[in-house]
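Missing here is one protein chain; the remaining ones are kept as they sit in the complex.
Chain IDs A and B follow the sequence of writing; residue 1 opens each chain.
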Amino acid sequence: MTDSSLMPLWEVFIRPRNGLNHKHVGSLHAADAKMAMQAARDVYTRREEGNSIWVVRASDIVASNPENSDENFDPAADKVYRHPSFYDIPDEVGHM
Amino acid sequence: MPANTEQLIEVVVQIADDHLILGHRLSEWCGHAPMLEEDLSMPNMALDLVGQSRALYSYAAQLESKGHSEDDFAYLRKDREYTNCLLVERPNTDFAHTMLKQFYFAAFMHPFWQGVKNGTDNTLSGIAGKAEKEIGYHIRHAGEWIVRLGDGTDESAERMNDAIEALHPYTGELLEVDEARQSCIVSGAIPEIAPIQTQWNATINNVFTQAKLTVPEIDYPQQGGRAGNHTEDFGFLLTELQYMQRTYPGAQW
Partner (left out) sequence: MYSQGLIGANTETEETQEFLDAFQARIDAEIKIEPNDPMPAAYRKTLIRMIGQHAHSEIVGMLPEGNWITRAPTLRRKVALLAKVQDEGGHGLYLYSAAETLGVSREQMTEELLNGTAKYSSIFNYPTPTWADIGAIGWLVDGAAIMNQVPLCRCSYGPYARAMIRVCKEESFHQRQGYELMKTLAEGNDDQKHMAQDALNRWWWPSIMMFGPSDTDSQHSDQSMKWKIKRFTNDELRQKFIDATVPQAELIGLTMPDPDLKWNETKNDNGGYDFGKIDWDEFWKVVKGHGMMNKDRIRARKKAWDDGAWVREAALAYAKKNEKQHSEAA
C-alpha cells in the first residue's frame, strides 16, 4: 500500500467549555480538513464534551525530541527562586 | 384558526413516518460503513431521526387521546397506514444513494422546521427548535460527501449520477401539499410550501454545482407514500421493523 492511499491522520483538540483551553482528546482519519472537522464532531462530542473543536494534521505538529528531554527540561528544576515559596515574608502580612 | 385535529394528526404522523423510516434505513449501515469515522457519523444522524419520530408519534398519540404509545404507531400499523414519502423507504443501495437520500430530505426539512418553529402549534414548534439544528448538520454532512463523490473519481461521479437518476423522481413528494397539509398551513402550524421549495432548490443547486452534478428535469415524478401506496421494498422493511411486536403480541420489552 502506497502512502498516498493512506487517509491522513488528524489530531483533535476540544474545549470543554468557555474559559478552558482546548485539550488533546484523540485522533482520527479524514481526507481533508472539512471531513476531519465533521468526523471530530461525530466521534469526540457525542456526550457534550465540548463547544469548540480544533483539528490539526498530525504531520503538521512539531514535537520536542525525547532524546533532548534532559537538556530541555531538567535545567528548570533547580531554579527555585522562580516560585513564591522561595521567599520568606512575615506571617502578619497575610496572603501575598 | 386551529387546525382540524384529525388533519393535524395526519400531518404529524406523515412527518414521524418520514423520520422513522429514513432513520431505520440509515441504521442498516451500522457496522458496515466505508470508513470507521463514518460508522460514527451515520448512527448520529439515524439517532437524530428516530429521536424526532418518537417526539412526533408521542404528540400524535396525545392529540388522538386513545391511549396509544409511540410504539403503537411505529410498530403496530398495517403497511397502508404508514404515510411516509417514498424517498425515505428507498433501499440504501450504496453510499452515494444513501447520502443523496439524506441530503434531499434534510434540504427539505431544514426550512420546513424553521417555519414550524415560528408556527402556531406550540408542541410542534418545540420539536422543531431541536430538529432544525440536527437536520442542519445533516445537510452539511451529506452535502460535503456529495461534493466529494460528485467531484472525486470517475467511479464516484458515475455512482452519484446513478443515485440522482434513481432518487430525484421521488423528491417531488416532499413538496406535495395534500388536504391535511393545506389545513395545517391555513392554521399556521406548518409553513407555506412555496418559500420552502425555493430554499430546497437553492440548497440542491448550490451543492450540485460544487459537486459538478446536474439537477435533472423530472417528467414523471413518483408519489403515493402519503396515501399509503408503497414500493415493494417497504414490505421487507416492515417485516424487520415489526418482527418482534408481531411475533410476541402484547409483550413488554
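Simple rule for what comes next: a contact is a pair of C-beta atoms (placed from the backbone, for glycine too) under 8 Å apart; a residue touches a chain by one contact, two chains touch by 3 or more.
Just so we're clear, the structure is a prediction, and the values are computed from it rather than from any experiment.
Chemist: Have a look at B:Arg148, B:His168, B:Arg181 or B:Arg226 and name the one touching the chain we're not showing.
Modeler: B:Arg148
Chemist: Given the contact definition stated above, which residue among B:Glu6, B:Asp71, B:Glu165 or B:Asp233 touches the chain not shown here?
Modeler: B:Asp71
Chemist: State which residues belonging to chain B touch the missing partner chain.
Modeler: 20, 24, 27-28, 30-40, 43-44, 46-47, 50-51, 53-54, 57, 70-71, 74-75, 94-95, 147-149, 151-153, 155-156, 159, 240-241, 243-245, 248, 251-253
Chemist: Determine and list the chain A residues touching the chain excluded from the picture.
Modeler: Considering the whole complex, chain A reaches the absent chain at 1, 3-7, 9, 11, 25-32, 35, 43, 46-47, 58-63, 65-66.
The criterion applied here is as follows: only the chains that are shown with their structure count from here on.
Chemist: Rounded to the nearest whole Å, what is the centre-to-centre distance of chain A and chain B, using the mean of the C-alpha atoms as each centre?
Modeler: 40
Chemist: What residues of chain B sit close enough to touch chain A in their complex?
Modeler: Where chain B meets chain A, its residues are 35-38, 40-41, 44, 137, 140-141, 144, 148.
Chemist: Over in the complex, which chain A residues touch chain B? Could you list them?
Modeler: Touching chain B from chain A are residues 7, 28-31, 34-35, 38-39, 41-43, 46.
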